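Every protein chain but one is kept in place in this view of the complex.
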Amino acid sequence: MPSKRMIAAINEALFEEMERDENIIVFGEDVQLAIMGDTRGLYERFGPNRIRNTPICEATLTGMALGATAAGYHVVLHMMFANFVYTGFDAIANQISKMRLMTGGQLKIPVTFLACYGGGGSNAAQHSDSAHPALMNLGGINVVMPSTPADAKGLLKTALRSPNPCFFLEAAARGGQMGEVPDGEHLVPFGKAALAREGSDVTLVTMGSATKWCLDAATSLGKAGIEAEVVDLRSLVPIDEEAILKSIAKTGRLVVVDESRDCCGAGSHIAAIAADKGFFSLKAPVKRVNIPDVAIPYAPAAELAVLPTPGRIEAAVRQLVG
Amino acid sequence: MPSKRMIAAINEALFEEMERDENIIVFGEDVQLAIMGDTRGLYERFGPNRIRNTPICEATLTGMALGATAAGYHVVLHMMFANFVYTGFDAIANQISKMRLMTGGQLKIPVTFLACYGGGGSNAAQHSDSAHPALMNLGGINVVMPSTPADAKGLLKTALRSPNPCFFLEAAARGGQMGEVPDGEHLVPFGKAALAREGSDVTLVTMGSATKWCLDAATSLGKAGIEAEVVDLRSLVPIDEEAILKSIAKTGRLVVVDESRDCCGAGSHIAAIAADKGFFSLKAPVKRVNIPDVAIPYAPAAELAVLPTPGRIEAAVRQLVG
Amino acid sequence: MIAVKEKSNKHEYVELLERMLLIRRSEERLALLAAAGQLPGAVHLYIGEEAVAVGACSVLQERDWITSTHRGHGHFLAKGGDLKAMFAEIWGKKEGICKGMGGSMHVADFSKGILGANGIVGGGFAIATGAGFGAKLRGDGRVVSCFFGDGAANQGVFMESMNISSAWGLPVIFICENNGLSEFTVSSTITGGKLEDRAKAFMPTKVVDGNDVLAVQAAVREAVERARRGDGPSYVEAKTYRIRGHLEAEDAMLGGGTYRSKEDIAAWQAKGKDPISRFETYLLGNGIVEASEVTALQDKIIRIVNEAVAYADAGEDADVTLAHSLMFAAQEA
Partner (left out) sequence: MIAVKEKSNKHEYVELLERMLLIRRSEERLALLAAAGQLPGAVHLYIGEEAVAVGACSVLQERDWITSTHRGHGHFLAKGGDLKAMFAEIWGKKEGICKGMGGSMHVADFSKGILGANGIVGGGFAIATGAGFGAKLRGDGRVVSCFFGDGAANQGVFMESMNISSAWGLPVIFICENNGLSEFTVSSTITGGKLEDRAKAFMPTKVVDGNDVLAVQAAVREAVERARRGDGPSYVEAKTYRIRGHLEAEDAMLGGGTYRSKEDIAAWQAKGKDPISRFETYLLGNGIVEASEVTALQDKIIRIVNEAVAYADAGEDADVTLAHSLMFAAQEA
């Protein structure tokens, strides 16, 4: 399998699916010259009717995505940074996540949102948020977060064939990460976690950007004789509860690692699942390593201090094991 | 103490604080004739410079609230229904919750938001959401949800003296609920739960609209010999972890009851706290009774079926006790 | 839906009258039932504004799209939505057009191009613009009519949507129902400048007497033709008035407060102003219809409304499990 950068795998999924399905259209701010890199070359290949730069007006763009599905399109809306999801949040929360139920199921909403999330670039508070908790809470929207180029391709292809709205979230600082990517048809189903590392002493449940940090922490812990299992959820809505429960049944210990703020974050939700359905497997408190309830600071060291980096993960594990 | 309706207690807090502090101004859509009842009479008393109807433009109103603090005002912005918080979410999430840190603490942001949340009125999906999980996840905003008229008055007075942004959330279906309300100076501090009912068999942690349902369930369970303790959090940010942990140390069992959707909801966050810091107290799985991950349906019976009503609470308790 | 005619004729006129009467009579029934506490949720009536929806939709084809508002019954019926299915919806029944999941504020029928009433003020702008973008890409000559109120015209999505529609030449007709009111607020107190001027920055505009069904029809017809030709969006502002309260529970919510005078309401209800009695007078006065025909029409409408009430009454309660099963569509094989 060829090794590719994450961003190239995303680009490949877009190319392949747009070739396959002429109803897929892409729009958003600066998608033509591809400010985030992922949509590069689509304009040259598919032209202005399939990919188009928009004005800066997120509130309308999100609602437009819904409207354009009436004409039979599968819309890909690029939101650039996850913080701008807040700017366009009304139509996401009040229209897209509710319209199918409100109309008694009259419509399908094949809309795939792309957005880059997370810190690591000293982009400060307005360009470093992870918006997934707010999206997960809406109920009507799938949310996926790949951690490898292969999963990025496979999850995005699944999203682009789905009749439902989906947020495909890209870790802003990880576009350059390399990995093997299967050529052509490669679909990763929603709601299936990947076992990123096997281990017997503690389970790290994680996703997206935090997976690499977990694997780094696990390697380091391994040297100290602590074997961490790393479960990469890949999709948050739907979520693979079984994979979580199976792993904690094996290890009895859980640390949830996620790059979103703690309060009502993804980590809390996963911990809550464990405390309910996995309760009898647990031998120790469920720990969360995530972003504290603060805005992301600018200065590099200050930013790094609030990210769920390997050091913090290791420390949490050591509270449970050893 | 005089008995008053919830909405009257809120109104009283506004009157008293606006008398006390001439820097408090109120604006929002239809606050003058008081479409939600809570701001009634303020216009006649304080006039157009202290309370003013605005155009319908939530995205600007939330940002304006921040801007007006530059002139030394404590702004009360009424958002009407919690769903409209999504419409004005950008300035809440990207400006208000982050501006203090982003500027190195140069400003205070004394903004109190009022919004009515929750179901029970067959108002359908776009008028029945509880937006608190998304707000709790932002990190820079206090979130309070009274369950009694006295707490409504006391929490709102605290909010109106706070230098920080605060969401004061009113249960839409509970404005008429009666309760004794202390006259004059009555302040309820943020971050202090109330023990709404003592019990030894199971803890119900709840807040706002769900408190009444918990108390009803507890009464019914009591008849069957199951004594439920009801902890009414009153404030969600900051949250009274101690009260939660103290109660589960006593009962060993926890059901979290909240009127927000499950995924990354307030209930998940409370369960996560218990699974971490309260782990060794727990004798049974932590259950959550809340809104499933769906949009709120219109038809009364269908709406009721998704609310965390006493029947569902009782059923959850009986899974743990008995 | 009312058929498109090259030339106005009696048949078409009677259809316009019939459709306005259907809206009026069915909403009067809703008012009665709401007052009796027999309807769930909030009910926002369109009474007094029927000429706007009916005039506008009379020049649309079934495949054309509309987006509507919280005050959406009139648009739904004017665009050919089924009264029985709408009543069943408001009653919260399984037979409702949205299976009882949406209610009054969300009546929609995608098969008839009705992309939904909307509880979010301004919620229709972007949906209409997106649909217009879709239509433009397909090049199939479809147009979209976006109904919205003068209050909604203060939402920024109005400008955003006009900008995109104009920059990209989309077939969108922005139809402002200017009734001078935003809930309990007199719109002039919260509105800077003239709404029409906001639109003028982007597209051709026309302001018409919104209680004159033929005037609305003519203005929208011109806009539709322009849109179908590929010449882009237009703005039509219809000056009209809401006779009933903002919602049927208004009196209780006002707690004795007032925001308009009884005289104002009476003036707009007068024969020369009310869109329906005025059009009747016009048709009778010009000998286009006979008094007996109008009476027969009135009787027919009452019958239709009665039948719809009976239908909704007899319906089954909504399926309480739908909230769980309908949120996501099943993946196709």
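Residue numbering begins at 1 within each chain, and the chains themselves are lettered A, B and C in the order written.
Simple rule for what comes next: contacts are C-beta pairs under 8 Å (C-beta built on N, C-alpha and C of every residue); 3 or more make two chains touch, one makes a residue touch a chain.
Quick caveat: nothing in here was measured; it's all calculated off a predicted structure.
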Legend entry - Among A:62, A:95 or A:123, residue touching the chain not depicted: A:123
Legend entry - From A:131, A:221, A:282 or A:295, residue that would touch the chain that is not displayed: A:295
Legend entry - Listed residues C:104, C:118 or C:154, member touching the removed chain: C:154
Legend entry - Touch with the omitted chain, as defined above, among A:56, A:195, A:224 or A:315: A:56
Inset, instruction - Please pick, from B:102, B:215 or B:244, the residue that touches the omitted chain in the full complex. - result: B:102
Legend entry - Hidden partner chain, residues of subunit B it touches: 25, 49, 54-55, 57, 59-73, 75, 90-91, 94-95, 99-109, 139-140, 142, 161-164
Legend entry - Touching residues (missing chain, whole complex) on subunit C: 154-160, 162-167, 189-194, 197-198, 200-203
Legend entry - subunit A residues that touch the omitted chain in the full complex: 29-30, 32-35, 37, 40, 53-57, 59-60, 83-84, 87, 121-127, 292-302, 305-306
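One rule holds in what follows: only the chains that are shown with their structure count from here on.
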Legend entry - Topology of the chain contact graph, where touching chains are joined (line, ring, star, complete, other): complete
Inset, instruction - Would you mind checking which chain's mean C-alpha position lies nearest the centre of all protein C-alpha atoms? - result: B
Inset, instruction - Mind checking the centre-to-centre distance between subunit A and subunit B? Centres are C-alpha means, answer in whole Å. - result: 29
Inset, instruction - Would you kindly tell me how far, in whole Å, the mean C-alpha position of subunit C lies from that of subunit A? - result: 40
Inset, instruction - Please set out, as single numbers or ranges, the residues of subunit C touching at least two other chains. - result: 98, 100-102, 106, 118-120, 123, 156, 322-323, 327
Inset, instruction - Specify, in ascending order, the residues of subunit B that touch 2 or more different other chains. - result: 59, 83, 87, 124-126, 292-295, 297-298
